[in-house]
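Here the complex is missing a single protein chain, while all its other protein chains stay put.
By letter and in written order, the chains are A, B and C; residue numbering begins at 1 in each of them.
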Amino acid sequence: MDLNLIMYLIPSLIMFGCGVYGFITRKNMIAILISLELMLNSVDINFVVFNRYLFPAQQEGMFFTLFAIAIAAAETAVAIAIIINVYRAAKNVDINQITKMKF
Amino acid sequence: MEIFSNMLIYFVIIPVLTLAGLALTKNKGIDAIRAVAVTGATALVGLAVYLVVYFLHARAAGDTSDMILQTSVMWYEPLNIKLALGVDGVSVVMILLSAFIVFAGVFASWKMDPLPKQFFLWFFLLSTGVFGFFISVDLFTMFMFYEVALIPMYLLIGVWGSGNKNYSAMKLTLMLMGGSAFLMLGIIGIYFHSTSTPGEYTMNLLDIAKNNAIPHNWQMFLFPMTFVGFGVLGAMFPFHTWSPDGHASAPTAVSMLHAGVLMKLGGYGCFRIAIYLMPFAAQQLGWIFLTLTGISIVYGAFSACVQTDLKYINAYSSVSHCGMVLFAILMFNSTAMTGAVLQMLSHGLMTALFFALIGMIYGRTHTRDIREMGGLMHIMPYLGVGYVIAGFASLGLPGLSGFVAEMTIFVGSFEHTDMFHRVFTIAATTSIVITAVYILRVVGKLLYGAVQDEHHRSLTDADATERISTATLIIAVAIIGCFPNFFINIIRDSFTPVVQALTSVM
Amino acid sequence: MPLSSTIYVLAIPLFMFLFLGLVGVKMPRKITGVIGVLGMAVTTVWAYAIAFTYFFGNGEGQMLDGVRQQVVATDWTWLSFYADKLVVKLGVLIDPISAMMLVVISTVSFMVHLYSLGYMSDHDGNPEKGFQRYYADLALFTFSMLGLVVSTNIFQMFIFFEMVGVSSYLLIGFYYGQQPANHASKKAFIVTRLADLFFLIGILILSFYTKTFDFKEIMGANGHDVCNAFTSAQGLTFMGCSVTAWALTFIFIGGAGKSAMYPLHIWLPDAMEGPTPVSALIHAATMVVAGVFLVARMFPLYVLEQGAMDIICVVGAFTAFYAAAVACTQSDIKRALAFSTISQIAFMMTSLAVSSANGKLLGGHEAGLGYMASMFHLFTHAMFKALLFLCAGAIIHAVHSNENSKMHGLHKFMPITSIAFLIGCLAIAGIPPFAGFFSKDEILVACYEKGIGWGLWMSMVAGMTAFYMFRIYYLIFFWKKHEVHGEHAPKDQPWTMTVPLIVLAIISCVAGFAPFGKLVTWDGAQLETHMNWPIAGASVGIALIGIGLATMMYWKENPLPDKLATMFKGLWTASYKRFYMDELYQFITHKIIFQSISKPIAWFDRTIIDGFFNLLGNVTNSASFGIRKMQSGNVQGYVSYYIIGAVLLAAVTGVVILCF
Partner (left out) sequence: MDYSQFLMMPQEIGLLVVFLLVFLYDTFMPSKSHKGLPLFATIVFGLFTIYSFLPVPDGSAFGDMFESNKATWAMKNILNIGMFIVLLQSIKWTNSDFVAIRRGEFFELMLLTLFGMYLMISGRHFLVFVIGLETASLPLATLVAFEKKYYESHEAAAKYVLTAVFSSAIMLLGLSFVYGITGTLYFNEIASSVQGNKSLLLIVALAFLISGVGYKLSFVPFHLWTADVYQGAPTMVTSYLSVISKGSAAFAFFVILVQVFGAAYAPVWEWMLYAVIVITITVGNLFAIRQRNLKRFLAFSSISQAGYIMLGVIAANAEGMASMMYYILVYIFSNLAAFGVIAVIERKTGKVTTDDYNGLFKTNPWLAFVMMLAMFSLGGIPPFAGFFSKFFIFMGACSTGSVAIYVLVFIALVNTIISLYYYLLVVKAMFIRQDECVIPAFKSHWSEKAGLWICSLGIILIGIVSCIYTGISNITNSDAMSTMFSMIQQ
């Protein structure tokens, strides 16, 4: 049997959902960052499969994906840097601890 | 710039120059500050008087246009917003009134402390707004000046006020701004229905009235917006509650200017914008607001009967008198409307006089509670007599302004062909008795009888500046009361277009 | 003297008011008094000249084949409600009654001015504090009263009604330092103001239908052919009665307020707190007859509205009796005189009202007799009541008290005053040949013409009048020997005060012979009057009976009055307490108006309306407090809101768009 569009979309959406779920539930910021990566990558998958299955004529989706990956990498870098800073300042990376500013 | 060849623009320029002059003065140089302020106020009075003369000449020369001294300069091209000036009889007398009250107000706040400079800055910013409102015939500029006149009240009350001033200032500002929120929507709505040919929208109310293109269903929606918007400032029941607190907390000159001029913006706008531009809705919905204003006439008078704070008494009597203004405007005939304008004049002057005197008495006795004062006539006869005269003007003694105004209103209103309106008029007339009750109550408690507080015996009577301030107003009140026809001849013709518009939709 | 110069009769007092009020306060007191008197003297002479010119001169338009015409001397447009119609003019209308009133007012006013020079000074002749203000106010009142009587239109009359009200307020409250005067002035003003409200409403209704204020336009040039607008308006009805009846009744209420008709009379007795000369001028002679004058002025209209006429008739007759009954027991001589004033004015009202029945004048060739009689009585009463008050003033000035218990047996001490007072009493009691006899006789005749019942009733009141007047007289001057307090015994007052007494006394003696029927009639035509001997005799008899009773009870000290008082205790106290009218008013004003209307409204305003706007603010605040948890500070919370929001946005929109 050959794989069709849906068989790619469903997992990627599940992946995205996992990312969201992870973001909301994880305590550790690194873990949250990982779930963010999940989300971004599921989006990349979307673009690729759409391009591959629906519009094979041009490579627009592919290129978009490349850029998206690059952006994701940059985001991760920045995020990591900031998390490290936070760790320096607060001595932990528990998301529930950095709620000084509220209301 | 042809705009500067128009005399009217100087009613805005003079206060602005005064502002500049004040800004240049030293914080401490009280004399310089006073000099600048007096100069500005005097210039305004002179210009206003000249305007009256000019107006009479123009009319005598057969200029029958609705508005004279019309100039219109494009301001915001894309929106067709112009800086349009023009005056008719009503605005002329209103300008005269404002000039007089600003003049008296400057003298009434002669010893203003602290920060006299800032006080006069805000004071003249306020008067800039007032004059600008009266001289402009473009909805946008009218609204702009209207708000310019409103906002200084906050600081004037907040900084220089007394009593529970923070609360009062905030309440006053928010309620009036709430009114202007209604107003803004109304004006925008009028703008977008100002003409039947799309893209030709205009803000010039004369053109709007000429086009007469506002659809009836929109009128039914926009008329209440604008009328309530101005009615809040006109202290219309039930939107009047800012007035007692505001007046009670405001410093003397501010109460004078606010009750004397600012509340007039409400009545003026009600007929100049709400009724003039939307006659159909006015005819349809008039009775609702007539009921409200009728209530506020009697209601205000009754509430004034039991107050013990002098300023509260006058605030409530203002509610009653201003209610009479709107009441008369809603009668839709030129006599009643003329009476309304006379009432604005009269109420403006006499309330200003009241507040001036109250301020002077308060400055001496440091209380406004009539239960703690008495027999002041023995101690400060000048102020006492002034107060009695103001009281007589307020309860409508012939020879003073109040009588003329109220009688014109009553006769005019009773000329209405509809029985409902006539019965309502009779209900309104009862206010003259209630007014007498609370005025005489105050006079009796405050001035007559034995001296309540022995410390008061050492107090002094009015000094020179206070005498100037009060005498100006008393003379003005007496002039209106003795020669009403002079003013009526200025005013009456201005209502012909409004009344025509109203009758055309009947 | 051309009639157009009448304007100066008004101008002089007005100028006096302004001059004394503004400049006078800086001048020595004595001078201002003298200036005031001189000014008033000029006014009086001028007024006499005008009256003489009108009655006996024959300028153009005054006489038209034996009928006196109304002459409009001046008419200045003061306030024009509409460009063409409904114009308020200030003018001068001279006709028999206004000319007569000019004489009355100027005479009494001049006497009072003169008298006050002495009265308003202490025994060493130094004027007291506020002397200038006193004379300024007197001048203001004189001006207002003169303006009232010469009004050319009903609105001018209303204006001057207000003016006299205010000047009376100022004069009653002359001693503003004392609470009673303060309250009395307030009461007087408010009660009359209430009446004026009805007057105003009446004017509104009348002008709405006739479209004019002008007397000549409503009642025709010669004052008795009424315009069609009015007659046609009689057809229209409002709540069962014709609108004109409403209008005229309201206008009468206005007059009743000033003329102290029951139940609006309560201000008058308290008004006695003012200086006595003021009481003589305002509350005996002039202002209180303004109501009568008003009705007389609009007499032709009232004749057409029998309903209004009947109301006046009943009110008048009852008031006459009521006031007389109260006067019988008062111990304060000024109050007693005040009630007698009320009673006498009621006489005038009644006699106006009885002179017509169902739309036509009564009495064949003597048509309008009541009208003439009423004006006649107005004239004579002004004179002798002023006399009585001035005498009372002299007495009070001498003994420093209003209570007749402080007086008794003053005859020896102040003979002139005593005689003058006696003349006054005889005049008011209607003993020939004094003035009161003639006028009252005419009134009674008119009453009998209306109906025997009216006649008898009024005759009884006339008898009571004689009784209470002589009661007062005896209690003041006889009853028992006067015990002298302090160093100096009471004596007749300086000439400034006695001269007016003498003059007025003489007038009271001779005024009755004035040919009133020839001069003052409702339509200007001459009216042949002749003594109706049976009625005259009867009334004199009744008067004598009254006097006799008084003599029996009060000539010498005896226990009879107390016996009677204890015998009819309830009645006596009720009458002494003026049948509790004041208490009733107290209840209405304080309990009902203040407690039950104003207080609740004030509360409602502060609590409900103001509360509502404060509530808006509080709701906003609490809302902002309620949603603050949204900003928990936790990123996970943030993104949950984010995702939920985004999904909701999609879902709701999808549902809305796709399903609708």
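Quick note on the criterion: a residue touches a chain if its C-beta (ideal position, glycine included) is under 8 Å from a C-beta of that chain, and two chains touch if they have at least 3 such contacts.
Since the structure is predicted, the reported quantities are computational estimates derived from the model, not experimental observations.
A.B. asks: Which displayed chains does the hidden chain touch?
C.D. replies: Those shown chains that the absent chain touches are A, B, C.
A.B. asks: Would you indicate which residue among B:Val49, B:Met177 or B:Val385 is in contact with the undisplayed chain?
C.D. replies: Of these options, the touching residue for the absent chain is B:Met177.
A.B. asks: Out of B:Asp66, B:Glu147, B:Glu372 or B:Asp453, which touches the unshown chain?
C.D. replies: B:Glu147
A.B. asks: Write the list of subunit A residues that the hidden chain touches.
C.D. replies: Interface with the chain not displayed, on the subunit A side: 16, 19, 23, 29, 32-33, 36, 39-40, 42-43, 46-47, 50-51, 54-55, 60-61, 63-64, 67-68, 71, 74-75, 78-79, 81-83, 85-86, 88-90, 98, 100-103.
A.B. asks: On subunit C, where is the contact patch with the chain that was removed from view?
C.D. replies: Touching the chain left out of view, subunit C contributes residues 620-621, 623-625, 627-628, 630-631, 633, 635, 637-639, 641-647, 649-650, 652-654, 656-658.
A.B. asks: Just the residue numbers, please: which parts of subunit B touch the chain that's not shown?
C.D. replies: Considering the whole complex, subunit B reaches the absent chain at 75-79, 140, 143-145, 147-148, 151, 154-155, 158-159, 165-166, 169-170, 173-174, 177-178, 181-182, 184-185, 188-189, 191-192.
Note that in this section only the chains that are shown with their structure count from here on.
A.B. asks: Line, ring, star, complete or other: which one describes how these chains touch?
C.D. replies: Here the contact pattern is a line, an open path with two ends.
A.B. asks: Measuring centre to centre, with centres taken as mean CA positions, what chain is farthest from subunit C?
C.D. replies: Farthest from subunit C by mean C-alpha position: A.
A.B. asks: Based on mean C-alpha positions, which chain is nearest the centroid of every protein C-alpha shown?
C.D. replies: Closest chain centre to the overall C-alpha centroid: B.
A.B. asks: Round to the nearest whole Å and give the separation of the Cα centres of subunit B and subunit C.
C.D. replies: Spacing between the chain centres: roughly 37 Å.
A.B. asks: In whole angstrom, what separates the CA-based centres of subunit A and subunit B?
C.D. replies: That pair's centroid distance is 65 Å.
A.B. asks: What whole-Å value do you get for the distance between subunit A and subunit C if each is reduced to the mean of its CA atoms?
C.D. replies: 98
A.B. asks: Mind pulling the subunit B residues that touch 2 or more other chains?
C.D. replies: None at all.
A.B. asks: Quick check on the complex: what are the subunit C residues that touch subunit A?
C.D. replies: Touch list, subunit C to subunit A: 628, 631-636, 639-640, 643.
A.B. asks: Any idea which subunit C residues touch subunit B in the complex?
C.D. replies: Per the touch definition, subunit C meets subunit B at residues 77-83, 86, 155, 159-160, 162-163, 166, 173, 176-179, 182-183, 186, 189-190, 193-194, 196-197, 200-201, 204-205, 207-208, 593-594, 597-599, 601-602, 605, 609-610, 612-613, 617.
A.B. asks: Considering the complex alone, what residue numbers of subunit B touch subunit C?
C.D. replies: Its residues touching subunit C are 171, 174-175, 238, 241, 299, 302-303, 305-307, 335, 375, 377-378, 392, 395-399, 403-404, 407-408, 410-412, 414-415, 422, 425-426, 429-430, 432-433, 436-437, 440-441, 444, 447-450, 484-485, 488, 492.
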